[in-house]
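Worksheet for the structure shown next.
One protein chain is absent from this view; the other protein chains keep their places.
Order as written gives the chain letters A and B; numbering starts at 1 within each chain.
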Amino acid sequence: MVGARKVAGGVANFGVVAAFTGFAAFPFAWMAITMFKQTKDLLDPNHNPFVYHAPPTLEHLRVLFEDTLFVRWVGNTLLVGVLVVLITLLIAVPAGYALARLTGAAGERLGIGIFLTYLVPTTILFIPLSRLVAALGLQDSLWALVLVYPSFTVPFCTWLLMGFFKVIPKDVEEAAMIDGHSRFGAFVRVILPMSVAGLLTTVIFSFTLVMQEFVYGLTFITTSKNLTLSVGVPTFLVRGDVYFWGSLMGACFIASVPIAILYNLFVDRFIAGFTVGAVKG
Amino acid sequence: MATVETRALRKEFTGHTMAVDGVDLAINEGEFLVLLGPSGCGKTTLLRMIAGLEHQTSGDILIGGRLVNELPPRARKIAMVFQSYALYPHLSVASNIAFPLKAQGAPRASIAGEVERAARMFGIERLLQRKPRQLSGGERQRVALARAMVRHPDVFLLDEPLSNLDAKLRNLARDELKQFQRRLGTTTIYVTHDQVEAMGLGDRIAVMSGGKVRQLGPPQEVYDEPADTFVAGFLGSPPMNLVHVDGVVAGFRPEQLLPAAAAASEGSGPTVPMRFAVERVEHLGAGRLLYGTLPDHAPNEKVIVSLAYTVHSTIEAGRTYDFRVHESNLKFFDPDTGLRVPARPLRRTG
Partner (left out) sequence: MTAPALPRLGVASRAAGVADSESWLGRLMLAPAVLYIVLVVGVPFLMAIGYSFSSVTVGTSTPRFVGLENFKNALQDPAFLRALGNTFIFSLGSQTLVIVLASILAIALQRKFRGKWLVRLLILLPWVAPISLGSIGWMWIFDPIYSVINWTLRHVGIFGPDTWPIWLGQPNLAMASIIGVHVWRTMPLATVISLGGLSSIPQDIHDAADVDGAGFFRHLFVITLPLVLPILLVAVLFGLVFSITDMIVVYVLTRGGPFDSTQVLASLAFFKGIDGGDLSGGAAVALFLLPVLAICAVLLLRLARRAEVV
């Protein structure tokens, strides 16, 4: 009977989706539970970990914000993030436009070449880069990160923006040029305002890439107060061998979930840009 | 072949748009029925419900006298040709045509033969090993048709299959399509927005608007005796002239208002004089289009007259002429509902 099969199919479908969603989200839910649990409740192997045996506490968060460098790391990360995003926009937006409109066949190949540099792993580059950074006197400084991070945000965002710009019909610019603008003028006054969505997507994605970065942060920066969140939390929130799990989980949660929510708002555009960029070259 | 029937068929989409609003149709065996209407009138939704691709909100569908409401498409013994042809892009033409046979478990040995026969019927044997992307629009259409007929369905459902073809090819394709249907004798339901196609292909036409069937009948009947102003305006190009006179809407076709002399020689019966003030003349090669008004009847409404090349009268823009229309060609409609009302004498206002 069609009805029963449909229902069974629906249930199986729901099961699959629920299972994967649970798998994906569980560690974060676990972070959320842990960060409010009192330490004596947390570190008792006989306690049911899913239940609060003692009332939830904000102590771990207090420790995190007052007794650790967490807040400082947040500041560092935001600083680097904003600067890198700005640099990325300044470099990648014109480059993306140039590749989408102004360069023809050679441009296609160059665009692919630029994208390929995104694939060059940080684990090959970090050794020579650490020497370069030392030579410039930037070791242990956030400026090293500001200098180096665009090496992955720029290729990625150039290619993303190329895809976005390609989709805008040429007629709009041509109309602007007939109306009296130069090509560059048309770009600034007509195309950019139309591309706000693409630009915002670039901003969010660059910022996310910065937040996620670990290897360069670990390599270039050694003093704990200069670290970014991604490096500081896993390496310096421990005292000797003792992990302060409550604060640690709190830090992880706070540093992960908000950016994920923001990112989620822009994913659709990213997919559109991704499939257009990849398939049409 | 089978009959197709719909009873009080309704389809409501979320957001309370009533796409199909109570349609009763009885389609005869072997008939070529056209669902004609503008985009959004519900014709494609209706077709998809008959196919089983959309589930109706209420109402019944019967194929061959059998209630098929809960049956999935593959159990209804129908075949469908989509506007985009929907050929499987990664399969060869031969595999495309063979797909329905394989899906329904036809014996392996017979499949190749069936595919050959179907291909030969449409003249595409030499294309069997090609992929869809290597074919022209016309060739793809034939593959779609071959795939549709290969398992001898009871009903063919066609969703604007000619609209993706080059305008020049369309006439020929239309001719081939009708001949093919006549030969097979399969009941066919055809959706289109092109009224020329509808008139040329249909045994009967169902004119649809707003989810309802406004009129159902043979092409000449729908053309000559429209049931309301919508049907009157939709069929015919240029559309029927509808003017507000004397508290009623009077309608006549552009080719039915003629210079007095020509009108007299065009058949018998009383004619009604209507002076026509010509504003602009278009020479279209096969005839002329005159744009103007009727100063005595409806001086503020635009009227279009179509003169065949056989009408030799000299017509100049800016002048007014004595034109006439046969009484039998004047149709009257209620100004509020648009429905057809009985004929009556026309009074001049001027």
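In the analysis below, contacts are C-beta pairs under 8 Å (C-beta built on N, C-alpha and C of every residue); 3 or more make two chains touch, one makes a residue touch a chain.
It should be emphasised that the depicted structure is a prediction, and the values quoted were computed from it without experimental measurement.
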item	value
Sole residue of A:L147, A:L160 or A:V203 that reaches the chain not shown, by the stated touch rule	A:L147
Option touching the unshown chain, where A:V7, A:A54, A:A175 or A:A260 are the choices	A:A260
Full-complex contact with the absent chain, from A:L69, A:A95 or A:L138	A:A95
Residues in chain A touching the chain absent from view	10, 13-14, 16-17, 20-21, 23-25, 27-28, 30-31, 34, 42-43, 45, 48-50, 90-92, 94-95, 97-99, 101-103, 107, 110, 112, 114, 116-117, 119-132, 147-148, 150-151, 154-155, 158, 180-185, 188-189, 208, 211-215, 218-219, 229-231, 233-234, 243, 245, 248-249, 251-252, 255-257, 259-261, 263-264, 267, 271, 274-275, 278-281
Positions on chain B where the hidden chain makes contact	48, 51-53, 72-74, 78-80, 82-84, 86-90, 99-100, 102-104, 132-133, 147, 151
